[in-house]
Each structure stands twice: as C-alpha cells, then as structure tokens.
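Removed: one protein chain of the complex. Kept in place: all other protein chains.
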Amino acid sequence: MTDERRNLARRAPASYGKPAGEGLRARLFEIIFESDTPAGRRFDKALIVVILLSILVVVLESVPSIGARYAATMHVLEWGFTLLFTAEYIARLACVRRPLRYATSFFGVVDLVSVLPTYVSLLVPGSAVLLDIRILRLLRVFRIFKLTLYVEEYTRLGHALAASRRKIMVFLSVVLMAIVVLGTLMYVVEGPENGFTSIPMAMYWATVTMTTVGYGDITPHTHLGKAIASCMMLLGWGILAVPTGIVTAEMTSQRLGRRGPRTPERGCPGCGSTGHDPRARFCKDCGAALSPPSDPAA
Amino acid sequence: MTDERRNLARRAPASYGKPAGEGLRARLFEIIFESDTPAGRRFDKALIVVILLSILVVVLESVPSIGARYAATMHVLEWGFTLLFTAEYIARLACVRRPLRYATSFFGVVDLVSVLPTYVSLLVPGSAVLLDIRILRLLRVFRIFKLTLYVEEYTRLGHALAASRRKIMVFLSVVLMAIVVLGTLMYVVEGPENGFTSIPMAMYWATVTMTTVGYGDITPHTHLGKAIASCMMLLGWGILAVPTGIVTAEMTSQRLGRRGPRTPERGCPGCGSTGHDPRARFCKDCGAALSPPSDPAA
Amino acid sequence: MTDERRNLARRAPASYGKPAGEGLRARLFEIIFESDTPAGRRFDKALIVVILLSILVVVLESVPSIGARYAATMHVLEWGFTLLFTAEYIARLACVRRPLRYATSFFGVVDLVSVLPTYVSLLVPGSAVLLDIRILRLLRVFRIFKLTLYVEEYTRLGHALAASRRKIMVFLSVVLMAIVVLGTLMYVVEGPENGFTSIPMAMYWATVTMTTVGYGDITPHTHLGKAIASCMMLLGWGILAVPTGIVTAEMTSQRLGRRGPRTPERGCPGCGSTGHDPRARFCKDCGAALSPPSDPAA
Partner (left out) sequence: MTDERRNLARRAPASYGKPAGEGLRARLFEIIFESDTPAGRRFDKALIVVILLSILVVVLESVPSIGARYAATMHVLEWGFTLLFTAEYIARLACVRRPLRYATSFFGVVDLVSVLPTYVSLLVPGSAVLLDIRILRLLRVFRIFKLTLYVEEYTRLGHALAASRRKIMVFLSVVLMAIVVLGTLMYVVEGPENGFTSIPMAMYWATVTMTTVGYGDITPHTHLGKAIASCMMLLGWGILAVPTGIVTAEMTSQRLGRRGPRTPERGCPGCGSTGHDPRARFCKDCGAALSPPSDPAA
C-alpha cells in the first residue's frame, strides 16, 4: 500500500513538474507539494489549520451580530489570510517547472479563486457577495487529504463509486423521469390553488417527497392528491433503496476481496479470457491451465 | 454481452416485423427502430434531443410568468414538435410489417398519446389540461435507452428487482397492513379535532410518517398519540430497512457472481466440483468440459 | 420446500386438532383450516375478498361525507359481513377437536374480536368508537397468507429478523438511550419557551429528528440548539444505518446460501462441534473425517 500511496502522492504534482536537482526550488517543491519529508508534513498541517481558521472567519462574518461587532478584527484577519495565501500561491508558481500547467489545473484555479475576491472587493465597491466565494478555500483541504493520511480510503471509496458509475446513471435517469412524470401528474391533480403553481414547482415537490425530505411547504390537499402522494412515498423509498444497494454491493465485494481492483486479474494463456474464480486452476472458457492463483490474503 | 444486447435490440421491434429484403422500408426500419447502423444511432440521438426539448417546452409553458410572456413562441414550437412526432409516427406505421401490432404495443400507444393532445386541444376548446399528457413523451426516451447504451445495466437492475419480486410483495403487504391498522389506531386516539378527520386521512399520515417523509401538515397532538407516533417511526424505519436489504442482498450476490438457490448449480463431470462461473465452459478445477450453460437471459 | 410448507400448513391448525376419520367435520376442517384441497383454496380466496371488502366499508364509513350519505347501505353491509364472520366463527368452533384451544389461540381471539364490536354497539349505545376495532379483521388475512402462497418468503424474512434478534435489541437500547439523553439535553438547552415543554416532549422531538421524519412541529430556535440538532441528525443517520446493515447482512448471507437455516448443520462425529465450512471434509476442531458435504445447490 505504501508504494501505491507514494506513487499517487508523486504522480499528481509531477504533472506540474518537480524541478530537477537538489536546489532551493526543488526543496520548496518538496515542502509545498509533497508530504514525504517532515518539513512537507509540517507545512501541510499548518496549511490545514490556516485554511480552517480562514473559513471560520468567513462563516462568522456572515452572522449579523458577530459581523457587526467585530468588523475591524475580521477585516484585519481576512487580509492576513489573503496575504498568506497569496504568498503561498506565488511560491507554488515559482517552484514548479511548468507554472502555466499548474495555474490551469483544478487546484491552481481554486488557489487563485481563494485569494482573488478580497482584492476585487477592494477595487470594485459593492462586490461584498463575491467575498463568499472564499468558502471554496475549503476545497484546498482536499489536496492535502489527497496526498497524506486518508489517501487509501478515498481511493477505495472513489473506486466503489466509479465502478458503479453506469448503475448510478441508470438509477438517476429513472428517478428524474419519475420526478418529471409524477410531478406533472400532481400539477394536474392538485393545481395552482394548492401550491402546485407550475410543473417545475411540482417537480420540486416530487423531489422533496421521493427523497423523504418532506419539508411540508407544499403538501397535497385533495383526496386524490394524497393517495398519489402516498404511493409516491412508498415508490420513492423503494427506488431510493437502489443507490444504497449499489454502493453496498460494491463495498461488500471489495471487502470480501473478490473481483476488487486489488486482486490481479489472471488472463488465460490459451484464450485470453478473464473473470476466473480466484481459486480456479483451469480456464473456464477453454480449459487451458491457468497460472497458479495468487495468495488471496495478500 | 454483445450478443445478448444485439438479441435484445432485435427481439423487441422484431415482433412488429422487420420488412424482408433490402428495400426502402427495410432501410427506414433499420434507421427508426434499430441502433446497429450509424444512421440508426444518429436518428436515436436526434430523437432524444427533440423529445427533451419538447418536454422542456411543456414544463416551461406551465410557469405562469414564462407561459404568459412567450405564449406565441411556445405555441409555434409546440406545433413544430407535434408535426415532427406525427411524421415520425406515420413513418413507424409505414415501415413495419404489422402496423396494427405496433399501434397496440406499449410504445405505439405512447407515441400516439404524445401527439394527440395538441390536435384535440385544437378541436375541443377548454381541453388545456389534457395538454399535460404530452409529458408522457418522456417515456419514449426509454425505448432508445432500451436499445442502446445502458441496456446491460437496465437488465441487471431489472433482474435484481424481478428476482426479489415475491419478497417485495410480502414486504408491501406487511407495510400496507401496518398502515391500515396503525392509521386506524391513531384515528381513534387523536380524532378529527387534531386533523385525523377520517381513516383514509390517518392512513395518509401513517404513510407520511413510516416512510420518514414527515411533512408536518398533520401531527399528533395528544400525549398518547405522540408516544404511538414515536414507536411507529422506529418501527417504520425498521420495516423500511427491509427493501434496502432485499435489493442489496440481490445485488451483492449478483456482484459476487453467485446465483440464488433457484439456478441449478452445474457440477463438473470430471471432479464433481461446483461453484463454476455461470458462463464457464470448462471446469476450473480439473479442466474437464462442463455441460452447456443455461441461457442467462431467459 | 413443498414438504416444509405442507408441514407448516398442517402444524398450526393441528394443535386445535383435526377430527379423525373422513366425516363431515373432517371435511369442513379441511376446507376452513387447510389449503391443500381445491375447496380449501377456493374458501381462502373468497375469505380474503370478503375481509378486504369489510375493511373497505370500515374505512369508508369513517369519511364524514361518505359515512353520512350512505349510512343505511353501510349499516346493511356491515351486518352482512358480521353475520358471515359469525357463521364462519361457529363453523370453526364446530369442526375442531379442541374448541377451547382454538378459541384461546391468537387467531381465535382475532376471529372473535372481528365480530364482537358490531353486536356490542347494538347493546351498548354510544360505543361507536369500539367499532373501529373491526379493523383487526385485517390480521385474519395473515392466517391465509401463512397457509398458502407466500409462506416461504414469510418464513425466510422471519428467520432473517429472528437471527438478528439480539443485534436489534442492542441497537434499540442504544437508540432509546440516545433519545432519552439527547432529548433531555435539548430540553435544558431550548426550554419550554421554544416548544420543548417537558422531557417526554423533547424525547418525542428527538425521535422525530433521529429517524429523519422531521415534522417541523417542534424545531430548535436557539443557536446552540440548532448546532446540537445538526449533530444529532448526522449521528441519527449513522445509528439508523445499523438496522439496515443488520437486516442486509442477514439476507445476503442467506442469499449466498451460507450458514443459512436451510443448510443442515453437520456435527463432527468425533467431537460434536458444529459450524463447519459447507465444503469441509474434516472437522476443523479435532481433524476427524466429517460426513460428506450435502449438495449446496439443493
């Protein structure tokens, strides 16, 4: 596992290009982008703390009572964080071999977007709403997670979801279709006088109902509407049992070490077919001898 | 799998009858009903786009502000879509060998219902409500899905549900019984003065509660009622864990490549071992030829 | 399976005692209590229809508009059903060998309770509320289900739940404890002025929240209360994932044909230990040879 983690940790920033040699830039790259060295790990931990603090400031600033009383303190803190992140952004740009590739990568854009709003709010008056974009700083935490501690679990969860991609697409298309058709049905049955003012509104209601959220801001009032809604709830629960089934089935089979991405697939030397039982000794398609089964415990 | 998909794609429209030979009708049939040829695939993609656009028009028309302002544009677009779908319907009728069988098939009826409301609204004034039936056009997307991309996943999900048919029936009967009995209990306990105006109303409330939707339009007001409702919620959650369990168990066992107790297990004639892949042709333990696999699509 | 079903079908009524010989009483017993003969099956089907119709009358009677308009018709229908069920009850009493044992059995009591309310309402004026007890007639449908069609699925679902009995008890005790402790916490934090008028009321709210029903009749108003409630929702979801896990794990392992109740447990002839792998040939505890594994596909 350590190998895989190290590979993954190296691969992503490698596309921006680690500078060659052992100079200052290479050292900076190791600290900022990697987490193999003690300095790199310390940098990552400090960065997470700073990011979470800056998020806390953004969140607290929005609370009227706090935002009004500590406006000055917040302002100073915010500029402190912005300058810090700006310095970090410049350092990142400086130490990669291909700055443009970094700047246009997902995390490069997030890094830029994390600092821009504060400067823009200085230049353009009345752009206070823009400031909330700073919440995207939170996404930067993912980069560090990706490199360090939970990489293994993230990859496994990601694999489980990716392996079920098509199933989830099919499921979503069925759910959306049910929402459109049943929403329209309720729009016709209940009508605007009961809160179903348009088909999009009825679709919103259908989503609220089928996901069992059930705000209660719009509810059926006619007898027929209530009957249909009751059926939709039971149906909705049935339909929504499917994603749980998909995810669970994927996880269980990974957990049982069967057909998971970890077990190397043995190809038949005779016919090239795959999907053999882990303990099979002969090809199930052509009967040729297979390579001996790998240790399932590995 | 490709074989199975091709079979499935051919079987359904085949019942309407593909015209013999290589004439114009046969070519038209290939384009409209099948998706094996490039032209057929292009037709399918175009049809999906047109259907989704026409659904968008129906949905937007229902929004008061949009429907009023762009009434004329909507009207023109609607007639455009209707004429297009009418032409398509006639083409479908023209190119099948058994037009009547197509016209009375599920998708034949949906195709007709998709265009009729617009014409009817022209003849019969005040039938505007009927127009919303056009939303059923959405079902036509299923036909294309069925033929093309997601056929495999659809079939697999369908199998998982079909295999659990009896379990789901049992589960539904228990849930309905609980809803009737507990709804009546709450009707007696709470009474009409607390919103439980009749047993059907109380059953609606019981459904809303046990599926954890919880609108809050009707809530228990007496102490006893609240106590019973609390038990129902816990019970409801327990009961509703069952469909998830059913679907998940089915999916997991499919995912693990094991069949249920119903599928006969093939034993190896050479060494007697079992647990072979459903499509295996040779024993995985000794390499002897197995009896031919039963048709998994049956 | 047929054997087991037949056994189950015979065992339950057998405790009331099937009359010996082939006389009229034995024939009646076969028709009323059993479902092996064509006449027995016809009787069961007719009984289900009558029960469901009588339930429908009870339900519709409670709707003010219908109950008032068709009062006379309902009255007549109700007496018809009551007399029919009374006749059936007497017939059941008459044809069993131990009438008292039948009368005190679960279904015997349900049968009596199904007809009593109508007679009582005749004698005691103002006992209209009692009439709703008739809804328990619905439970009688279970008897027929039990004997016939879905017996296998019912037993399997029942086994899955029974096998998880202890796990469910543990889970319930944890949930109840969380409801009591967290409800009290919210009662202290929010207080009577925000709707949390007493600890039982707060426990009701905690149940509504943790089961994700969320009526919204009581909601937290203070900042601290909202923070605690948010944690409770996430916690609640986590806790409530457990029953799904329990039921699913049980079903999956039954579905995979492992350790299910169906596989006969092989005991070791040497040391008597059980729990051997279905394909094991030697005792895992003492190494003695086991009886050959039974065919897992059976």
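Letters are used for the chains, namely A, B and C, taken in the order the chains are written, and counting of residues starts over at 1 for each.
In this text, a residue touches a chain if its C-beta (ideal position, glycine included) is under 8 Å from a C-beta of that chain, and two chains touch if they have at least 3 such contacts.
Just so it is clear, the model here is predicted, and its values are computed rather than measured.
Asks: Just one of A:86, A:105, A:173 or A:211 touches the chain that is missing; which is it?
Replies: Checking the options A:86, A:105, A:173 or A:211, the one contacting the hidden chain is A:211.
Asks: Among C:66, C:141 or C:242, which residue is in touch with the absent chain?
Replies: The single option touching the absent chain is C:242.
Asks: Since one chain has been left out of the picture, which residues of chain B touch it in the full complex?
Replies: 212-216, 244, 248, 252
Asks: Under the stated touch rule, tell me which residues of chain A contact the chain that is not displayed.
Replies: Listed in rising order, the touching residues are 55, 58-59, 62-64, 129, 132, 135-136, 138-139, 141-142, 145, 150, 152-154, 156-157, 160, 168, 172, 175, 200-201, 203-204, 207-208, 211-217, 240, 243-244, 246-248, 250-252, 254-257, 262, 295-297.
Asks: For chain C, enumerate the residues touching the unshown chain of the complex.
Replies: Residues of chain C in touch with the missing chain: 166-167, 169-171, 173, 177, 180-181, 184, 187-188, 192, 197-200, 203, 209, 212-216, 219, 223, 226-227, 229-230, 233-234, 236-238, 241-242, 244-246, 248-250, 252-253, 256, 258-259, 275-277, 279-289.
The criterion applied here is as follows: only the chains that are shown with their structure count from here on.
Asks: Could you please state the distance in Å, as a whole number, between where the Cα atoms of chain A are centred and where those of chain C are centred?
Replies: Chain centroid spacing, chain A to chain C, equals 42 Å.
Asks: Taking each residue of chain B in turn, which ones touch at least two of the other chains?
Replies: 200, 203, 212-216, 244, 246, 248, 250, 252, 256
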